[in-house]
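Yeah, one chain of the complex is gone here, protein chain that is, but the others are all in their spots.
Letters A, B and C name the chains as they come in the text, with residue numbers starting at 1 for each one.
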Amino acid sequence: MTIKEKQETIIDEFSMFDDWMDKYAYLIELGKDLPLINEQYKTKRYLISGCQSRVWLHAQMQDGKMILTADSDAVITKGIVSLLIRVLSGQTPYDILKTDLVFPKKIGLSDHLSPTRANGLQSMIKQIQLYAQAFILKSLKK
Amino acid sequence: MTIKEKQETIIDEFSMFDDWMDKYAYLIELGKDLPLINEQYKTKRYLISGCQSRVWLHAQMQDGKMILTADSDAVITKGIVSLLIRVLSGQTPYDILKTDLVFPKKIGLSDHLSPTRANGLQSMIKQIQLYAQAFILKSLKK
Amino acid sequence: MNFNIEIIRNDFPILNQKVNGKPLVYLDNAATTQKPVQVINRIKQYYEIENSNVHRGVHKLSQIATEKYEQARKYISGFINAKSENEIIFTKGTTDSINILASTFADFVNERDEILVSEMEHHSNLVPWQQLCKKKNANLKVIPVLENGEIDLVGLPSLITPKTKLLAIAHVSNVLGTINPIKEIVKLAHNKNVPVLVDGAQAIAHLPADVQVLDCDFYAFSGHKAYGPMGAGVLYGKEEWLNKLPPYQFGGEMVDSVSFEETIFNVLPYKYEAGTPNVAGALGIEAALKYIESNTIDAIQAYEDDLLEYATSELKKINGIRIVGEAKNKTAVLSCIVEGIHPYDIGTLLDQMGVAVRTGHHCAQPLIDSFGLPGTLRASLAMYNNKEDINAFVSATQKAVNMLK
Partner (left out) sequence: MNFNIEIIRNDFPILNQKVNGKPLVYLDNAATTQKPVQVINRIKQYYEIENSNVHRGVHKLSQIATEKYEQARKYISGFINAKSENEIIFTKGTTDSINILASTFADFVNERDEILVSEMEHHSNLVPWQQLCKKKNANLKVIPVLENGEIDLVGLPSLITPKTKLLAIAHVSNVLGTINPIKEIVKLAHNKNVPVLVDGAQAIAHLPADVQVLDCDFYAFSGHKAYGPMGAGVLYGKEEWLNKLPPYQFGGEMVDSVSFEETIFNVLPYKYEAGTPNVAGALGIEAALKYIESNTIDAIQAYEDDLLEYATSELKKINGIRIVGEAKNKTAVLSCIVEGIHPYDIGTLLDQMGVAVRTGHHCAQPLIDSFGLPGTLRASLAMYNNKEDINAFVSATQKAVNMLK
């Protein structure tokens, strides 16, 4: 699936809920299901700053695609990061950099997911983009 | 005359005017008539800070009384200082220190002569009081 | 008791706001308080009929603004019982006040000297001292905080050494609510000739702050945490100290005379007020403190204490909850955590229910770290909060916990 398609799937899923409690309950569920990051990456080096909860994010290249794993000590943050990973993990660095991330606005949590929030969504996206840039630079040097 | 009587004379004089122009015209006249200070005292040392115009003030003791002379480069300031001198010069340091200077309020220029004004009235009074204190201290030491 | 919660609530326009469709329950007062109409209108009136630059003007408006500005200083001076209005320096806020002191105090600190702070300090009363020590090769010493949230008063005397140059401590902790025994601390410090700075950010709106009774050498607070405007605060300093310290910023008001060769500085309090002062801010603080006075600080404290006690006992009914900070002497701040749940998750859900609290380290990261916590959930009170606010907070927290468990 392309990034666009994945975003649309998420938007569809969330459109089924019409009250905030159900949306958050779903987000919490997603958070609980987030596939675990390798414990060795839960170090300061992989910590994203600017979030109220701690978020570790790891990225590596596999067959030209970026594989993202993450964890957080807050479950709602885990839910958010799991959505990001669903959309962006397994895509090429180029696609990640040129993508327009519309789903946070569209799933009706835009308020909560706004960039000025202390949730760190913005920092997470920035960090993923930095990884993508770094991988592109690395591949050019070879 | 006592300080109190002198203040009353001044209040009487000013009560004759009922518009600000006449009051200021009188003040300007007084300013122009201010007896000159000895030129040797028109130095930085005798300058009062905190006034918008420069004011030099000199004090000396003569037969137990404080003799004040002053000058300013602004004529309204000279008018103000001349009133102060009329009231306070020739009095004992003790009397000067214990006096309640009511005339600025009562001559209907209170507004203009208020302590927060840039006219330096407050600084002049403070300076005169400092002189008075110094003379008292000096006489006690003898 | 002239304390009427209904009248008070009516004075605060923002309390009529709805958040996410629900009436606002504002329990983030330690971050900033809301403003009564008395303060809002004071600022408005200033700009509508009195606005002018102060001090050097020959004209009437300038005179009025100057008089009002200096009256505000005088009022504030009386409110904290300073000896003279020359001891009241207008600043941007607590952080500015403390930084002014840390910067101008530098000349009094030498290599291997010590600055003493407590473990519960807000970053604003910690980092300035830490950086000063770094610059001067001096040592930052820390007064430990006990399990219950009180400072270790017994151990304090041994921490004050001949090398100690200053003791900086919060009057009230913004995380734990602890009221520190400032009088005792000052006595201990003065016995060894150590001056004391009190960070009054969380105290000024909640309990009496009498600088002569406390006998502290410096006291800092922000207007915005005491029903006043943002961007305005106070640094109180004993006159003999402020006369000894050098100026901080240069230009405008703080100057007496200038040539290219030399500059002579103005006297107190102007020595510390470079540039056009925030006149509206000073008048706003005055109006805010008058508002406090009109309800009396003692009545406010009694009311808030009752509310704190009620909130604490209600909150404790939630399974797995733990109160963080249980000092005997405590005010207006209630931190907690729920076992196995990150405070941020609860805070997020509380917001959906219209309850505004704060989560995180509250700019006191070393304290939170020493307690081994990921942060706390903090509800903080102001005089306009009522039992309904507490009930809303507690039941929303219960709901959030149910969702997250």
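The rule is simple: a contact is a pair of C-beta atoms (placed from the backbone, for glycine too) under 8 Å apart; a residue touches a chain by one contact, two chains touch by 3 or more.
What you see is a predicted model; the values in this text were computed from it and never measured.
Q: Which displayed chains make contact with the chain that has been left out?
A: A, B, C
Q: Would you indicate which residue among C:His224, C:Lys271 or C:Lys330 is in contact with the undisplayed chain?
A: C:His224
Q: Among the options C:Ser77, C:Ser173 or C:Asn278, which residue touches the chain absent from this view?
A: Missing-chain contact among the listed residues: C:Asn278.
Q: In the full complex, which of C:Lys238, C:Lys271, C:Lys330 or C:Arg358 touches the chain missing from this view?
A: C:Arg358
Q: Under the stated touch rule, tell me which residues of chain A contact the chain that is not displayed.
A: So the residues of chain A touching the unseen chain are 49, 52, 111, 114, 116-118.
Q: Please output the residues of chain C touching the missing chain, sorted low to high.
A: 13-14, 17, 19-20, 24, 26, 28, 31-32, 34-35, 39-40, 43-44, 47-49, 51-53, 56-62, 92-96, 98-99, 102, 122-128, 130-131, 140, 142, 222, 224, 229-232, 249-252, 255, 257-260, 263, 274-281, 344, 347-348, 350-351, 355-360, 363, 365-366, 369
Q: Contact with the hidden chain only, please: which chain B residues?
A: Within chain B, the residues that touch the unshown chain are 20-21, 24-25, 28, 52-54, 73-77, 111-112, 118-119.
FYI, only the chains that are shown with their structure count from here on.
Q: Using mean C-alpha positions as chain centres, tell me how far chain A is from chain C in Å, no decimals.
A: Their C-alpha centroids are separated by 38 Å.
Q: As a quick test, compute the distance in whole Å between the mean CA positions of chain B and chain C.
A: Whole-Å distance between the two chain centres: 45.
Q: Considering chain B alone, which of its residues make contact with at least two other chains?
A: none
Q: Could you check chain C for residues that touch two or more other chains and list them?
A: None at all.
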